[in-house]
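A single protein chain has been omitted; all remaining protein chains appear in their positions.
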Amino acid sequence: MRDTVMDMTTAEVATRIPLLEARGLSFDAGGKRLIHDLSLSIPEGRRILIMGANGAGKSLLLRLLHGLLTPSAGQVLWQGQAPDEKARRAQAMVFQRPVMLRRSVLANLIFALSVHGVRGAERAAEAAHALELAGLSELARHPARVLSGGEQQRLALARALICKPRLLFLDEPTSSLDPASTQRIEDLINAAHARGVTIVMVTHDLGQAGRLGDEVIFMHAGRVAETGPTEQVLGRPRSEAARAWTQGRLYTGTTF
Amino acid sequence: MLRRHLFSLAAGAALALGLSGAVQAQDQFIVVQSTTSTQNSGLFDHILPIFQEKTGIEVRVVAVGTGQAIKNAENGDGDVLFVHAKAAEEKFVAEGHGLQRSDVMYNDFILVGPPNDPAGIAGTTDIVAALTKIAEAGATFASRGDDSGTHKAELKLWKEAGIDAAAASGDWYRETGSGMGATLNTGTAMGAYVLTDRATWISFGNKGEYQIAVEGDTRLFNQYGIILVNPAKHENVKAEAGQAFIDWVLSAEGQQAIADYKIDGQQLFFPNANG
Partner (left out) sequence: MFSFGDIMSEALVLILNWDRNLSEIVGLSLHVTLSAVLLSCLIGLPLGAMVGAFRFPGRGVMTVILNALMGLPPVVVGLFVYLMLSASGPFGPLQLLYTPAAMIIAQTILVTPIVAALTKQVVEDLHGEYAEQFASMGLRAHERVAALLWDARYSLMTVALAGFGRAVAEVGAVLIVGGNINHVTRVMTTTIALETSKGNLELALALGVVLLVLAVLVNAVVMALRASAVRAAYA
């Protein structure tokens, strides 16, 4: 398989610069090192899952990659460069618990468009289209905060996608949703991916990993334990940490 | 959306301030720094409309204690000073803050007291003797204590009686540090003797059981004076309009208007511009 995180040769890295790259990332908080000297590449157009036990540092890593947190050491590169304003606007993120502005469903979308400098005349059309894709057209005038959990997450996803990001981060977006709502979210994510959006998502759901993931980055105790194609990492894990996790065992070791 | 909202707020505020300015610029007016006694007695409400009718000049009265009125006028915050503390007024003119000082009218001070008359002075006419008795009896006395004309007059009387009332401050001598009306409210509530101008007393609405204890002493004479604030010192002073008001107050017509002001048939102020 080509273009997986692990399998790229030096020559390929040179000819094809990854969309996002982490080099020697570390993150400390409260005197503890939570992320250890972590390096990885995210090639454009992939669906990459970050998995691992609670406390492995998945959400932290996501925030470091997205630039919400500043690393204690190391750096994140966007197409080989330090991320600038343009890079930040080419990324979007959906959180575990959707953050709904105290406005209508439509106004939540319009807000994202206006922040991205989309002109007034175009906003309405773009927002209407996004509502349609998310299946929220009928709720356009409702206050966003009265929507159900599934509807709110769909709106959050629509709001993240409306400005056409190249890279979408998702932090357990379906962890509190029922199967039907989860299905709709996954459909939206796959539709975005089909339009060329690179996906980086944290999930605990093995089934979802199988449905959505091209590759898995498996984390343990702030380090990458194993990376590779989804079916390989989850089906034939090489690291003790991933094996324990797929079998539902608690693994507390420090080696992989 | 928010920007539009803020913009309309800003426009509203600008309009609000602008309107205030417009009202100010519309008519010709002067500011008179005066005392609470003239204001509270209702004298200004009686004479000012007559003057405005005649000249079109609106008179805006700031009624504070004489001390504060003089201070405000020294700062140039007023065109005319109309107070009752002759020595302070002459000092004001001598220091160049004002032009000529003219007598306008007088009324008199009276000493009011509670019906039980603890100092035994009711009905007497010698104010100095009465104050001496108050001090001897340790009867409560409420003083303005605010450097006003009335306060200055009161201090002069204590001095004549040879009593250091300030030494008893907080004991039987109570300094309210407020205007005439407020001091009367406080004094009547605590059963104290109070020195007040007659005009304020006649129009005061909260007399309760209080009566006049001492009146008629020539030393209780209360002279009012009027002075134009020196336009050479403060260029904002409206000398012409201010002088017009002074001239009118001192004229036969103005003096008659003052004499005509009565409450319950009692004349409150006695014009003596030419006397």
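As written, the chain order gives the labels A and B, with residue 1 at the start of each chain.
Going forward, a residue touches a chain if its C-beta (ideal position, glycine included) is under 8 Å from a C-beta of that chain, and two chains touch if they have at least 3 such contacts.
Quick caveat, the model's predicted, so the values are computed rather than measured.
Of the candidate positions B:125, B:211, B:236 or B:251, contact with the hidden chain is made by B:236. Within the whole complex, the absent chain has one touching residue among B:113, B:145 or B:179, and that is B:179. Not every partner is drawn; the one left out touches subunit B at residues 1-3, 5-6, 9-10, 12-13, 16-17, 19-21, 23-24, 31, 36, 40, 44-45, 60-63, 72, 74-77, 178-182, 184-185, 203-208, 234, 236.
The set of subunit A residues touching the chain not shown comprises 63, 66-68, 85, 88-89, 91-93, 95, 99, 101-104, 111-112, 115, 143-146.
Going forward, only the chains that are shown with their structure count from here on.
Measuring from the averaged C-alpha position of subunit A to that of subunit B gives a distance of 78 Å.
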